Structures are given as C-alpha cells and as structure tokens.
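Could you have a look at this structure, given as structure tokens, before my questions?
Note that this complex is displayed minus one protein chain, with the remaining chains in position.
The letters A, B and C name the chains in turn, as written, and every chain counts its residues from 1.
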Amino acid sequence: MKVGLIGATGYTGVELLRLLAQHPRRPEVSVVTSRQEAGLALTEVFPGLAGLANYDSLVFEAPEQAAGRAEVFFLAAPHGAASALAPGLLAAGARVIDLSADFRLKDPAVFAEWYQPHPAPGLLSEAVYGLPEIWGAAIGRSRLVANPGCYPTTAILGLAPLVKAGLMAENQPVIVDSASGVTGAGRGALLGTSFCEVADGFKAYKVVGHRHTPEMEQELSALGGRPLTVAFTPHLAPMNRGIMSTIYARLALAVPGEELRSIYLDFYKDAPFVRVRPPGFESRTAEVRGTNFCDLSLYPDPRSGLVKIVSAIDNLCRGASGQALANFNLLNGWAETEGLSLAPLYP
Amino acid sequence: MKVGLIGATGYTGVELLRLLAQHPRRPEVSVVTSRQEAGLALTEVFPGLAGLANYDSLVFEAPEQAAGRAEVFFLAAPHGAASALAPGLLAAGARVIDLSADFRLKDPAVFAEWYQPHPAPGLLSEAVYGLPEIWGAAIGRSRLVANPGCYPTTAILGLAPLVKAGLMAENQPVIVDSASGVTGAGRGALLGTSFCEVADGFKAYKVVGHRHTPEMEQELSALGGRPLTVAFTPHLAPMNRGIMSTIYARLALAVPGEELRSIYLDFYKDAPFVRVRPPGFESRTAEVRGTNFCDLSLYPDPRSGLVKIVSAIDNLCRGASGQALANFNLLNGWAETEGLSLAPLYP
Amino acid sequence: MKVGLIGATGYTGVELLRLLAQHPRRPEVSVVTSRQEAGLALTEVFPGLAGLANYDSLVFEAPEQAAGRAEVFFLAAPHGAASALAPGLLAAGARVIDLSADFRLKDPAVFAEWYQPHPAPGLLSEAVYGLPEIWGAAIGRSRLVANPGCYPTTAILGLAPLVKAGLMAENQPVIVDSASGVTGAGRGALLGTSFCEVADGFKAYKVVGHRHTPEMEQELSALGGRPLTVAFTPHLAPMNRGIMSTIYARLALAVPGEELRSIYLDFYKDAPFVRVRPPGFESRTAEVRGTNFCDLSLYPDPRSGLVKIVSAIDNLCRGASGQALANFNLLNGWAETEGLSLAPLYP
Partner (left out) sequence: MKVGLIGATGYTGVELLRLLAQHPRRPEVSVVTSRQEAGLALTEVFPGLAGLANYDSLVFEAPEQAAGRAEVFFLAAPHGAASALAPGLLAAGARVIDLSADFRLKDPAVFAEWYQPHPAPGLLSEAVYGLPEIWGAAIGRSRLVANPGCYPTTAILGLAPLVKAGLMAENQPVIVDSASGVTGAGRGALLGTSFCEVADGFKAYKVVGHRHTPEMEQELSALGGRPLTVAFTPHLAPMNRGIMSTIYARLALAVPGEELRSIYLDFYKDAPFVRVRPPGFESRTAEVRGTNFCDLSLYPDPRSGLVKIVSAIDNLCRGASGQALANFNLLNGWAETEGLSLAPLYP
C-alpha cells in the first residue's frame, strides 16, 4: 500500500508521518510534496523523523509530480489548494482523504457564503464527511473523504446522541465554547502565534462567524432532521495540542442524568474512540494527547435547565491526522483502530 | 497609614505586598501573619521581595497577635478562617478588607446552602461588596469590605450595563464560560495543580455548582431588580494569571451593536479600570497581566440572537489583591487608581 | 510474556504502560502494584489509559502480592523501596528491571557515601547497568538490570566515544550542565513543582552534590580506564519532558571537527537510538519527545579549546521507561527497537 502526502510540511503532515511510522500494516510513503520546500530532504525539515521508516530517503517534491504514485493521497494542503489538486489525483485513479475544509460542506451556496464559489462543486456531493462514528460505512465505499474540522469533531460527537434522539429543544441555538491548542493555527511564522504572544495568556478569536460553524450546523441538522443553529466561540489556549469544547444544550424535556448517559453509551457502543466518562468526571485534554480518542462528559444542570457536555480531543490527532488515518483504515477495509490504539503521552 | 496582612503566605498575600511596595502613599506594612510560617522571615518565604520597602525586617507572626497593630487589615486567610478573625479586628477599631468568600453573600440562608451556617451572620448585612464600579460610594463609608471573587468580577462587570438597563430577556439563564490561570487555585501542594498535570492541557472543573455562582446571581439580580440565573462553567488553563469569561446573554429585544456599545461606554464613563474595547477586538488576558484593568468586548451574534461578551482580568490583581487595594484607596478617601496605574507585564 | 509493574502510579509507571500498550509482541501486564492506591482501578488513577490493552481490567494491588505472577518485573518504586523488593522477586524466579537508583552504583562504599548503606550489597555486583549502547550484550544475559538515571544517560552517551578513545585531558573535570523537564521530579504534590512555581521560569537546584554525579563518574571512568571527575549542575525548565545536557570537555590534544564526528559515528554505528547530528545542528528536546532517541551534536570551540557536546533525550522515555523497555527487549532476545520505533510527538 503506497500513500502520498500532499502539503506535508505543516503540522498535520508531520503528524500523519508520526502515525504512519507506527502503523502495523506498514504503508509505504512513496511521495511527499511541498511547494515551498521542494528539493529539501524530509528529515532536513523534520529532523525528529530521522531514523524512522523510509523517511531518511524522502525528498519533498512539487505537488504536480505526485499523481499516479500512490493508491491513497492525504491532502494536507491549505484550504483552496486542496480542491484544485483533488480532481487530478482522483482522475489518476487514487483515493483521496482531504484534511482541508474544501469538501466538507454539501451545499455549494453555503460554501460560497462562508468561503468563495467552489471550483469543483460536483465533488461536494460525492465527498463523504469523514466522521467514522456517523458515516463509517459510507467512508469505506468512497473515493473522496472530507476529513472533519477539529472544532466540529468535538461539537458533533458531543451532540450527536442528543440530536439523533430528537431531544433538543426547538428554535434554541446550541452554544459551543471551545479552547484550542496553538497547533490548530498551523505551522507558520505569525506574530499572533509567536511564543511570547501566546504563552501565559488566553485569547478569544473570531468570536462571531468562525468558518467551522456551518460545518457543525450541516452535520447536526442532518442528524436531527431539522435545522439547528450553533453559536460557536473559539479561544486560543497556551498549549500545543488539545481542544476542549464546553457545549450548552437546552432539551425539549427534562431527562434524568442516568438516562442521558445511557443514550450516549448506547449511541457509541461500537465506537472504539469515544469514551463516555462517568458522572462528575473532570475532563482534561491531557488524557487524549497524541491519541484518536474523544472524551465526553455529561453534566445536567437543573438550576439553569441546560445540559452541559464537555468534549475533548487532540486537535492534531483526532481533529486532523488521526481521524484521517482512521478513514484510511476504513477505505482499506481494515479495523478503524489499526495503528491508532495509542495511549496518551502523559504528561 | 499602617496596614496588616492576615494570612500572607498565599498568592493573594504576596500580590498585595507587590502592590503595596509601589504605592505612592507608602503605607507601612506593620504586621504579616501566617499560622504555618510563623517565625520565618518574610523574605525567607518570598525571596523575591528582598530589598523592597521594609520587607527585609518583617517576620511572620500568628494571626492572634495582629489585632490593634494596623488601621486597615487585609484578610487573605482561607474561607472560614476570615469570618473567625474579622470580628476581633473590627472590635479593636480597624477596618477590614476580606479577600475570602466569607462576607460576600448577603443572605445567610444562601450562604448556608453553598457553604455552611455563617458564624457571624450579623456582619453579612454590614459588609459592602467591594466592586468599586458598582458600590464605590458605599465602600468609602464602610468598615468591612467583602472583596469580590475573581470569576464574579468578570461576570458582573461584563453584564452590569445590560442588566441595569433592563435589557435581559426574562427567565433565561445567562451562560458564563470561564478559563482561569492556576494562581486561582492558591499556593498549595496539590497534585491537580502540579506543573505536569496542568501544562500543555486544558481542564473543566466543578462544571456544575461552583460556589461563585450565587455571588454572580446576587449582584446581578440586585442590579436588575429581578432574579437572574447563571449557568457558570470554570476551566483551568495552563497559565499563571488571567481569567477570561465568555458570556452568552439573550436580550429582551434586538439592540444594534453601536447602541450596545454606547450603553457600556456610558455605564463605565467614570470607571478608570474598565476598558470597553472597539468592535471586533480580540481580547487577551496578556493585556491585563499584573494590572487592575477589566477589558470588555461586545459581540452581537445575529444568527443565534445572542450577545457575546468577553471579559478579561488578571485574576490575582483585579480579581483579588488589586481590587482590594482599590478598595483600600476608597476607604482612605484617595483616588481609586493610586498605586494601580500599572501597565501590563507584556509579554 | 507476562510482566508486572511495581510502583505503577508514578510517571515512569504510566509511561511504561503507554509503551507496553503499543508493543508488537503484546506483553501482558499481569499485575500492577501501588502501596497507596491499592484497591483502585488502574483507569481510575489514569483515565487516559481507558480502552487500551487489558488496562480496564487491572486493579492496583499491594506490592507483596506480586511475586511469582510475572516473568519480568519493572520496579518503578522509590529509591530504597526497590532494593527491598528486588530480592524476593528474583528469588521467585523473575527477572527484574529496576528504574530506581538502588542498583546503579557498583561500589557499596560509594553507594553509602551518596545514599545510605546498601541493604543488599551482594546484588550491586550482579546488577548490569542498563545502557544498551555500552552494556547491550551483558544486559541480555542478566537477571537484574539497573536502569540508568536520566541525567547520566545524556552525559554518558555524550561522552562515551571521547572517553573510550582516550581523548580526554587528564586531571580536568568535565562539566555537565543540564536542564530537565518537570516529570523528572516525579508525580507528587510538592510546592516546588506546582505549576505556578515552575511556569515561565527557570531554576538551578542541587547545584553541588546531585546524586547522579557518581553514576556518571563510575561509568565514564570505567569506559576510559582512569578516574574522571564530573561537575554537574541540574536545572528545572518549564516543560513536561526532555533533558538537554550541554557538556564541556577538554581534550588532551586538538581534534579536527570532522575527525571528532567520525569517532562518534563509528562508536554509534550499530546504535539505532543514537542520532549524531550534522555540524551546526541546533538540538531541541522537542525532536525526541516521547521517543527513545538520544540526539548528539558536537561543537569544537577553538577559542576556548573546549569541545561542547549537546545531548538531548526525553527524560521519561529514553531516560527511564523507554530505556527500560529496550532492556526488556534485550532480556528477551528481541531487537532493541521493538515497540520503540516511535516518531516524536511534535509539536
């Protein structure tokens, strides 16, 4: 099994390489591309990978040279670049797992509203939203997987059982308040993500209108069979990895805590990566660091009439590359957990 | 002016000493107490204070030895200890600024519900809630100031203009989602606040039932003239100082953004420590680090019909010792800003 | 293959469990012990391990209940406790890998000087110092492995080629200046390792007389065939994992940089975990995070006549549990790298 990585010099690229190096099926990375670093050895850019797999022999190439050289491509290119590259790769017979936002929204009009007009709208309907707990079967049959965004992964997994069970109050927005590690901003030289600007501080950003909002709404509305509005606020926390979303949901009727928990346990009974935590559990992103787990905790709050749900992932692993690898497993008909039964790096 | 510090070995104690050392009126710290460290020199416990003010000459004493030796006492003792010590200090003629929660709640029944029966319920009605922007005049006349909690400071300042203007929708809880630095947990040896358990991670704690909830509800209900319910969720972020609260409020009617902003600017027109930020501003706790400022940003969110308010302070300064010093200034009839016109330590 | 973990509630214990969960030979953890947590489920203490291997079924037991229930025991008990437990485990037929300092020093007199009189001095001579690059063959034949200290691992690997080649100037101390992450201090509730005391700061500690000094001197003197004195200074850096040692060595004669590098490349030509970096390389602990690698960089400094060597490891993995697992592989006659060909968690 040969795999190619397009746009492999970002954090999602190097995270894929980390996970592929430990995969028991030993997929061979046959090509890595980077427009900016073309010509440089992989281990020159990422010295931490020296001595692993075939990585000492890989050299970054231009993305145009990739088509036809792998059976599955991971697109870790920036938003916009992915939709330009995917058609060629697909045409050459490969299957594609895209980690950008380019194929996540189904409706070209919604895509155009939040991004720009889509260059390949026909592929929007073909792409499968790569959240294995919801779309596992379809993923296995697809040739184009739209890997979910990091924040939406937490929000959708945190709300899916409630939404699917029809328990949400109508005409009430759900609030998703999230804190993310800095890897979510990518590997680039920006003043806003420099150490001194981020360390020992906390920041709210894109408080209104973050582009992950329509992705959450699309998936949750589809699951529930009726429109659901999300009020989403992301924050930047001084940590490398991790997203914690604290979700505030109003139910149509009061549901006892134990019953709520049963609904979640039942919904996720075949999901190896979702851990529904016991009552009173205080979630920490450290417990999912470097893993593909999503930890969920439920807290009914009778005083306010709300249910609070805390959903924690590693944004780079479960929120990007780990999830992509789970989708890769599904594409190949392997167990979702192959190469992903990882204990957290703790501390 | 002689001041005494009771329970001075915690982070609020050492923060008071930091601020007092720079105060232009040169208040003299005449006594510092600590039950556990009695007999040790102040600069043995806090070597960072060596060479400043009269601190090299101070030795920790038992709290019982403090009465009568200062005109104003700061009580930085643990919850419970403060209410035991305050009556004696007051009886000896001093004025008291209490940094614990012991005198913040007005209603003994509410206090008993969230803590335990109050040992000196008569003082609950006498104590003034020490939020200068709301109770400034009363603070100047009082002899017992209940210094606000760190989280309530962000929530009350963030919501006061809306509540006071009668703009809040009825029968709707307000959501206060907060992230705090670790100094908020105090200076103690606990596994949960050890470096390795906290660094590079994010945690939700006391997700339901945190004791700062009734304090927020008491003050906001009083301001608005009708009961208001708060759904409050604290989180622990890997930073020393800072609290950011993201508040979700539903208004009774739609208010244009500019009008909203005018209401805040007007409410805080005489408040030197509240900075109402321009539209679109992305607040950061780093911009209030080490200061007494509270930075407020407003974000109407038409899609959800909510108003988001981001409120940021330094939990140790504005959320505790800095606010106590502002109250100290008011007690003495000085400008609230004396010794507190501090630029943030940035970065 | 059944393995037991004695004293499994510290960071070295949980790190062993992380690594064992991914080991391709699937060793079964048959018993985990903890005097303090006996009776608690493993995943209650370490919720991050839920859902992995057989960990959901393990319950901490008292260490006395372990003997005879595994073929290999990892002793992750505190210094002192290990030497009390090892004889019984060995007597019951198991092989033991001890992560404490109890069996690292060969000379009972030296041990007594730096610790206290040794309770089982006969075992000191039997134990093999578990540094695979130096003692690999002997480790495979032993039944008691003394896993090296974290700082000595960096210093010995950094200096071994020079010492072995007889290049060190005589009667000149070697300086080892190290910075460690906080996991090196263990998992305990101490004020000195609390988040607020450590974050955003840097500290020198045990500046003279740290107990890892004789361990470095013993091994380097043995390698070189003559006594070598080490001046060692540890520092605490605000990070979870990682040790970087900057070593200052005076050579008996000037050696050109390329020749120096050849000596190192040759010495480590069969060592899969030592990466000798190219000239000018700026080492970072992030590049070994979570791995068993030791990264070495060499910098001849003609102005001072010294050679600087920078040696970087993950203190918890290579400096403790990863190295223990490499020794476990050697005990079993497996490749040293089994289960340890891990890419760093970066970032």
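Keep this in mind: contacts are C-beta pairs under 8 Å (C-beta built on N, C-alpha and C of every residue); 3 or more make two chains touch, one makes a residue touch a chain.
Treat the numbers as computed from the prediction; the structure is a model and nothing was measured.
Q: Identify the visible chains that the left-out chain touches across the whole complex.
A: Listed by label, the shown chains it touches are A, B, C.
Q: Would you mind spotting which of C:A179, C:M216 or C:L260 touches the chain that isn't drawn?
A: C:A179
Q: One chain is left out of this view; which of B:G136, B:G192 or B:P347 touches it in the full complex?
A: B:P347
Q: Which residue, C:V207, C:A252 or C:A335, contacts the hidden chain when the whole complex is considered?
A: Of the listed residues, the one touching the omitted chain is C:V207.
Q: Could you please point out the chain A residues that touch the chain left off the display?
A: Interface with the chain not displayed, on the chain A side: 11, 182-183, 187-191, 193-200, 238-240.
Q: By the contact definition given up top, give the residues of chain C that touch the hidden chain.
A: 173, 175, 177, 179, 181, 196-197, 199-208, 213, 229-231, 233, 235, 237-242, 244, 246, 248, 282-286, 289, 297, 299-301, 303-306, 308, 310, 312, 347
Q: For chain B, which residues touch the unseen chain?
A: Listed in rising order, the touching residues are 11, 14, 17-18, 21-22, 24, 46-53, 183, 199-200, 240-241, 272, 275, 277, 281, 286-291, 293, 341-347.
Throughout what follows, only the chains that are shown with their structure count from here on.
Q: How many degrees of rotation map chain A onto its copy chain B on CA atoms, rounded to the nearest 5?
A: Rotation angle between the two copies comes out at 180 degrees.
Q: Where the centres are mean C-alpha positions, what is the separation of chain A from chain B, in Å?
A: The answer is 38 Å.
Q: At what distance in angstrom does the C-alpha mean of chain C lie from that of chain B?
A: Centre-to-centre distance between chain B and chain C: 45 Å.
Q: Which residues of chain B are in contact with two or more other chains?
A: 196-197, 199-200, 238-240
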